[in-house]
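Here the complex is missing one protein chain, while the rest keep their positions.
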Amino acid sequence: MALEDFAAEMDRCSQCSYCKWIPFDQVKSWRFAKNCPSIAYHNFNSYSARGRYAVARSLIKGQSGYSDTVRKIVFTCMTCGSCDVSCKVCRYNLEPLEMARELKFRLVEDGQGLDEHQAIIESLNKEHNTLGRPRAERGAWADDLDVPRLYADKAEVLFHAGCRFSYDRELQGVARTAVRLLKQAGVDVGIMGQREMCCGGRVYSMGYRETFTRFAQANLKAWDRAGVKTVVTSCADGYHAFKRLYPKLGSQVEVLHTVEFIARLIKEGQLTFRTAVPLTVTYHDPCHLGRQGEPYVPWEGVEKKIKNQIVVYEPRRPRYNGAWGVYDPPRDILRSIPGVELVEMERIREYSWCCGAGGGVREAYPEFSRWTAGERIEEARATGAEALVSACPWCERNFKDAVKALGDSLQVYDIVELVQKAM
Amino acid sequence: MEEKRAQLVDIVGEAGVIDHPDVGESFSLDHELIPPLKPCFLVRPQNVDQVQKIVLWANETQTPLVPMSSGAPHFRGDTAPTAPEAVIVDLSGMRRILKINRRHRLALIEPGVTYTQLQPALQEEGLRIIMPLLPRANKSVIASLLEREPVMSPRYQWNLLEPLRSLEIVWGNGDKLWSGGGVFRGEREEEWRMGLVPLVGPGPGQLDFYKFVSAAQGSMGIVTWASVKCEVFPECRKLFLVPAEKLEDLIDFTYQLLRFRFGDELFIVNNACLAYILGTEPAEIVALKDTLPAWVVVVSITGGHIFPEERVAAQEDDIRDIAQRFGLKLMPAVPGCRGSDLLNLLLQPSSEPYWKLRYKGGSQEIFFLTTLDKTPSFVATMHTTANEQRYPVPDIGVYLQPVHQGVGCHCEFILPFDRQNRAEMDRTRELFREASFRLFRQGAFFSRPYGIWAHMVYNADAQTTMVTRKIKDIFDPNHVMNPGKLCF
Partner (left out) sequence: MTLARNVYKALEDIVGPENISDDPAVLDSYRYSLAHTAIHIGPYYDTFTPRGEAVLLPGSTEEVQAIVKLCNKYKIKFKASSTFWSAQGYPSGENTIQLDMRRMDRILEIDEKNMFAVIEPGVIGATLQAEAMKLGLNTHLPGSGCSCSILAGATSYFGSGPSNLYGGWHYDNLLALEWVMPTGEILRTGSLGAGCGWFCGEGPGPSMKGVARGFLGAKGAMGVFTKCAIKLFAWPGPQTLPVEGTIPAYRVSLPDNFKAYTVAFPSWRAWADAAHMIWDAGIGYLAHRQFNMFGRDLKFAMIKILTDPTKTLGDLEELLEDPEVQKVTQESMRDFQIVLAGMTRRDMAWQEKVLDEILRRTGGWKVEAMNEPEIHDWALLYLIRLGHKNLNLVYAGGYDGCFGFLGAPDYGTTYVEEAAEFKREWEKRGAIVEAGGDCMMGPIGGQGGGGTCLWENFTCFDPHDKDSVEGTLEFFDACTELGLKRGWGVGMEKWNAAARGPDGRTPPKEERDRIHLAAPQPSVFRYQHRVKEALNPNDLGDAYYETLED
């Protein structure tokens, strides 16, 4: 796709501003009714999906050119997809999230990327991770784990730790627990260890399509060599990349997030909890596991019109609107942990508020990113919860940093950490 | 002067011009604070063309015009000229009911039409108009609505001007304009069948023309007909009383009824006010004041059109339950007052003498808008001030009328006084003046600023005054319409 391929959508976007709010049916208060951090923080129309359609149109028509403001408009999109969900409450022929990504691709292709992102790309090219850390240290998180390394061995199931878990010492216990759980369940699981490479998902959301493709292809090749049939990950970004982006490049591996796997174990009676965890928690749906975690459905087709002017697709096009994301498994897990009381925030599931770490915003606009996390922390606080639980290391890291910056006492957990406490 | 007279005779005929008219006895104590001037003539136009000619003539001759539609006695001084050589434009002769339409629940009336005249005519068609509390028998319906006199049934008041809808207005510059949907005046029966009728009040366009003649005391123009929205005549109707010793005890209950839009006529009165309504002569009033409960919510329940009895029964049960929740009782009668008797009184204009005059022959009103929750504090202020002015507190009638579906509340104090007793008049006038200022400072909104109230409110709001004057300059550039009133 090219930006010009969205020209029809640019014309058909009705500028209704639904993209600025959670689905209206779900609005429960004035305080937590907004969905898109970008427009909520920057306020100019341009920072919403409708505004980005307009900016994109202006650019491709040559009515405006690149500027610092345009770069900011484009790269403060977290690609969280909340606009996409709200738009599609009513619309069946617009793809605002895809357009926002395409806009980023265009800017990057035109050399308009951000320096902060460029540094990440350089790290990726050199060290195969987005965190600027040495490639050689990538497998250290699993040094004490007795699992096959799939660059040498073979296994049907690969646990992919991802950049954040691989290098973030505070968080990486989650990955270790996940692997142990897989092993305990008798799964033939392995890891890539120090040869694991970034999934590419995060740079994709920053606009680096080509880099993403390169990494995706390398990963697919490595998996193929190792005979991997299933990839399990505890990272929502990785999950999304593998589940939704890789199939377009030919991937046929099954993709599971740890929460799906654990929920399955609980349901099948293979995992029971013995220790009570007396904690009131609220669950944050990571964008890439929740609304963007819907299964990929292959489609190739064209637009056509029925009844003169109704825009449909031949054959019927799959619809990604957050309806079928991964929402219940994490909640099932939390409900099955003795002592844990789950209280919901106002914005949940497909209309969840982003943690603020997505789309390269954490790296390029740290203050905005922290504000976004702070908004969620306040929402979590409003439930009376003692802890904010998520299922993505990027969310967790952003929340932890924001909690610290705010001087708040809210606890932040990955759901696997609670599972571990309860075992 | 003779020339002016001849010109007026040309317009309305000899019989339509009265020299040195007696405009009736005025009951406004305000007049001692703002003395009225004697008019030169009173003219009685019969149609809009004559009205238009009179206004154009006034512009040419720089003659002040004072429109008047209701009969005497006049209370508020708005029809008393405050400019010299004024001509009273008496519209009471324009008293045709132009149309009553059941399907659209609409009546078209001229300014001289009174409630006494309109209500029975409507009833014949299965309709009624919501009324103010016991208007004078000769009170013009249009004048009452233009004055924004509160009506007893707040639930039908979608805005403060209801049930007033479209108007035909002759502005102070002589232009005629149909406001709201007045351009559809339904001159042909076919138009009524088609639904091309003056149902809409606001506009037309981006100005709200009827708001400019509302509460304008005749200072903007003259209304020559109006459409008024009517309600279905209730086949079934009951009136109940909910008594309490303290006003505060009735407030939340009344709010609950307003919230649910339960009840039709719905207001609160104190014993004095209710005694003035019920009593026919002073001794009876004195006795009633002693007998009646200190405060009463008056609530009627009506049902019409479809399953009226069931409606009334259901609402009666509901209101009884609500009253119980607030520790109150819904009663068909209280000592001194049977609901059915009161209902009969409320459905008619006041009998003679006018109910506010029955106790002492004279009466001064203080009224303003506020919210219901604030009324007890205003009552307290009124009582304190009365004590200070040596006015008998038990004589103060209090009438609290929720308006605009309960968003606001008309708060009225009725101060009877003996017009033969100079000292009492002086005391009452001083109380009126002092209480008006105190209540104003306390947050009473004198939205219809008669007499001395006008100085009070306009001096306190420079922007409103400035804009109001600019609007006046547009519609009455030569200031011929009732000069000296409001901020003009």
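Lettered A and B in written order, each chain numbered from 1.
Methods note: contacts are C-beta pairs under 8 Å (C-beta built on N, C-alpha and C of every residue); 3 or more make two chains touch, one makes a residue touch a chain.
The model shown is predicted, which means the values in this text are computed figures rather than measured ones.
Interface note: of A:36, A:54 or A:235, the residue touching the hidden chain in the full complex is A:54.
Contact with the omitted chain, checked across A:64, A:184 or A:270, is made by A:64.
Within subunit B, the residues in touch with the undisplayed chain are 103-105, 148, 156, 158-161, 175, 177-178, 180-181, 183-184, 193-197, 199-200, 202-217, 219-220, 229, 232, 255, 258-262, 304-307, 310-311, 314-315, 317-318, 321, 369-373, 404-408, 443-449, 454, 457-458, 460-461, 463-464, 466-468, 470-471, 473-475, 486-487.
Where subunit A meets the missing chain, the touching residues are 7-8, 11-18, 21, 23-30, 33, 43-46, 50-52, 54-55, 57-59, 63-65, 67, 69-70, 73, 85, 88-94, 305-313, 316-317, 319, 321-323, 350-351.
Simple rule for what comes next: only the chains that are shown with their structure count from here on.
Per-chain CA centroids place subunit A at a distance of 66 Å from subunit B.
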